[in-house]
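Only one protein chain is missing; all other protein chains are in place.
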Amino acid sequence: MAEILNHRKLGDEYHSLTIVAPEIAEAAKPGQFVNLRPPTDRSYLLRRPFSIFRVNRRGNVAATVEVVFDIRGPGTAALAAMRRHEPIDIVGPIGRSFTIPKTQHSCLLVGGGVGATPLFFLGEELQNAGKRVDVLWGAATASRLVAPIEAKRLGAVAAFTTDDGSEGHHGLITEVLGEMIERCGTEVIYTCGPRQMMASVTKIALEFGIPAQVAMEELMGCGIGVCMTCVTPVWNRDGTGIANVRTCVDGPVFNGARIAWDRYAKEEAAAALPAGN
Amino acid sequence: MAEILNHRKLGDEYHSLTIVAPEIAEAAKPGQFVNLRPPTDRSYLLRRPFSIFRVNRRGNVAATVEVVFDIRGPGTAALAAMRRHEPIDIVGPIGRSFTIPKTQHSCLLVGGGVGATPLFFLGEELQNAGKRVDVLWGAATASRLVAPIEAKRLGAVAAFTTDDGSEGHHGLITEVLGEMIERCGTEVIYTCGPRQMMASVTKIALEFGIPAQVAMEELMGCGIGVCMTCVTPVWNRDGTGIANVRTCVDGPVFNGARIAWDRYAKEEAAAALPAGN
Amino acid sequence: MPRVDLSVDLGGMKLRSPLVTASGCFASGREMSEFIDLKKLGAIVVKSMTLKPWAGKATPRMAETSSGMLNAIGLQNKGVDHFLSTDLPWLTEQKVPVIASIAGNTTQEFMQVAERLRSAPIHAVEVNISCPNLEDRNNMFAHDPQSTSAVISAVRRMVDVPIFAKLSPNVTSLTAIAGAALEAGAAGLSLINTVMAMSIDVDSAMPKVAGVVGGLSGPAIKPIAVRAVFEVHQAYPHVPIIGMGGVMDARDVIEFVLAGASAVALGTVNFINPKAGHEILSDLGQFLSSRKVGSLAAMRGQVKVEG
Partner (left out) sequence: MPRVDLSVDLGGMKLRSPLVTASGCFASGREMSEFIDLKKLGAIVVKSMTLKPWAGKATPRMAETSSGMLNAIGLQNKGVDHFLSTDLPWLTEQKVPVIASIAGNTTQEFMQVAERLRSAPIHAVEVNISCPNLEDRNNMFAHDPQSTSAVISAVRRMVDVPIFAKLSPNVTSLTAIAGAALEAGAAGLSLINTVMAMSIDVDSAMPKVAGVVGGLSGPAIKPIAVRAVFEVHQAYPHVPIIGMGGVMDARDVIEFVLAGASAVALGTVNFINPKAGHEILSDLGQFLSSRKVGSLAAMRGQVKVEG
């Protein structure tokens, strides 16, 4: 059991929980997640996964991890009702992280909606490694951009798009992505957000001949690699076949080029496969 | 939805919730109960029944009902965590009440453990009707006697028994009951508590030739008379047969002489009866 | 708010509301009428009645389980004659369609109950065949196609109103039992009765219900019930189904309708919230109108599955 050090609202839509968890904070790398167990209601069972938004290893309290989320269902509603100093059950850090590029210098972070969350932690680490960081956030509307002020501080260039035009470019991320890449001299892209967005971002990156690291989101039963709920279809290295790979521990970060974006829900007819489990 | 006006501890063991519920308070009679729905956790479904401890129809807030309980499982634990001003879902008043005697005058209240709860409300109403009220509470230990100070105020004579001798007579209620009846000139007994105790109290009352009104406790599915979970085996008027009668709406108060005390769990072999529902 | 049509057709019966009551969870409606306007319901399915009064099982008769309720009531009821003399006249005055649920331990008994109902003002009969068949080593009628068929044909010969067979989910092939019931003359199916289950009190080592094994109801069984309705609807798309099992709110009702239910029965939820019928109906209207769906009936069986 860990303790909640702070619970604050982040803009109008998002909640932030800062949790005292020294071992997790020390070990955490950008793109990894923690698996939280919402309190009290035992009618929903499973843990909920959240990307690590930030870690603080330097404060005058024990090291902490911070997560950011919005209310989507009973689990996030219960988390949103938690208060400072309450105990919280946390497992982590889990998964493969983003990797800091060895040769490339100019990094573009592309976040869709709440998917921007892990890119803050990544951005700081990239800067610590002496890289150039640019930021492109998209969301349905201005209030759904995660921490835009911090994003502006983070990015050498910071641009926003909203579906309703309430902030930045009126339209989709992918409409301005090419321009950003050219303007910033981007050499590597990091992205997290809706699957369709990440598929398009990967496609554009490949057209520009630059790599894209993508952080996938899948429903997770266990979050620790044992249940096979969370798989992502991934091309094997020689491109000859596809394997269903666990997103929780073999991801959530993948090389975008390896993901079989068009294979979702198109597997062999379900009837030919066994029922259950 | 009603509002919790007050939540206090009653001694070391019991919680008291005072609930703003004018219609229920106005209609309530002693021996009736309310059916509360504990909040938040949907893994347990059903309401929990609680005797009405007291009603207040005169305060400067809207009329209230008060219930007293101890923590026995998840439902009472959740109720015990509720705070002032929180909303609570309440159904009531339910069931047949104790009846105020027409001819008899001297009334003895016999309460076992938390079963003493409904006898406070009854005692007040008996006094309002000009009756003599005596009180005999028994419990495992002193802390499990419900509101002993109020009980002393209520009874012309007030006596206690505890299994461990920590307060009053060291032993069972039934060991002192005969003496109490003689000393107080008891003409009618009202009792609520463990089934075995109520069976013995009824037996002794009948030996003295006085009536006993008993408030039964049974597991309740619905608490409103539709599910047939809560039945008590009751002799029909001419003593020729036994019917399974709903405790929630045909009780919880019964004439002790009519209850087939020795028929519990002795029904026809279960195999001869249909399975389920 | 645009007008939403919540009426449904249940095997020829035009019900103004898709919500009916689950047998045994509403008694005969009198107690519940203090909490809800019975006219909000499409029909009232009364507690199963037998030829003679049944005393039911010993107490304890219920236990709570995770998101579920285990019961072993033993079909306590006052018998068909009491229904006809006391409950039915009252129900008839309420102007809500009545579906009489009947039960028995032999085919003969079912037939005799049905016979008494022959000229009564009821709209349908629900045959609760989740009862042990004394002539077949205490197996439930609903566990065997032949016994199912025998009971349904016997009842069929006695009454002219539509017959719904209430099936037990505790079988290998629900569609086989459904087929037998339909072939024997059932107009529709009620799915599902409770799931056979057991709880043991760890402190006393006693079964939590005196009947040892009981029936599980409530949200815990909803996914089992949805699958049952789906499977049977796929096999017999034109057969009316009363879906039930763990319905707690309007979304649950829609889930059953998408799976293939024509009407949806409220069971355990009545115990938790006696006004549930009322509230769910109003939420249903809002749900549909917020999504600009004009009619609930049009959603029947519309779950999107390949092929």
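For clarity, chains are labelled A, B and C in written order, and residue numbers in each chain start from 1.
Here, a residue touches a chain if its C-beta (ideal position, glycine included) is under 8 Å from a C-beta of that chain, and two chains touch if they have at least 3 such contacts.
Only a predicted model underlies this, so the values are computations on that prediction, with no experimental measurement involved.
Residue-wise, the contact with the chain that is not shown comes from A:M228, picked out of A:V61, A:A77, A:A129 or A:M228. Across C:A120, C:L134, C:M198 or C:A235, the residue that sits in touch with the chain not pictured is C:M198.
When the full complex is taken into account, the listed residue touching the unshown chain is C:G246, out of C:P18, C:P162 or C:G246. Mapped onto chain A, the interface with the missing chain covers residues 37, 42-47, 89, 91, 218-219, 221-231, 242-244, 249, 264-268, 270-271, 273-277.
One chain is missing from the display, and on chain B it is touched by residues 42-43, 269-270. Residues of chain C that touch the chain left out of view are 65-68, 70, 143-144, 170-173, 195-200, 202, 204-207, 212-213, 216, 218-224, 226-227, 230-231, 246, 251, 254-255, 258-259, 299, 302-305.
To be clear about the criterion, only the chains that are shown with their structure count from here on.
The fewest steps needed to get from chain A to chain B, moving only between touching chains, is 1. Distance from chain C peaks, on a Cα-centroid basis, for A. Centrality annotation: C (chain centre taken as mean Cα position, compared with the mean over all protein Cα atoms).
When the C-beta contacts at A-C and at B-C are tallied, the pair with the greater total is B-C. Chain centres here are Cα means. That of chain A falls 56 Å from that of chain B. Rounded to whole angstrom units, the spacing between the C-alpha centres of chain A and chain C is 46.
Averaging C-alpha coordinates per chain places the centre of chain B 35 Å away from that of chain C.
Shared contact sites, meaning residues of chain C that touch two or more other chains, fall at 66-67, 219.
In chain A, the residues that reach two or more other chains under the touch definition are 42-43.
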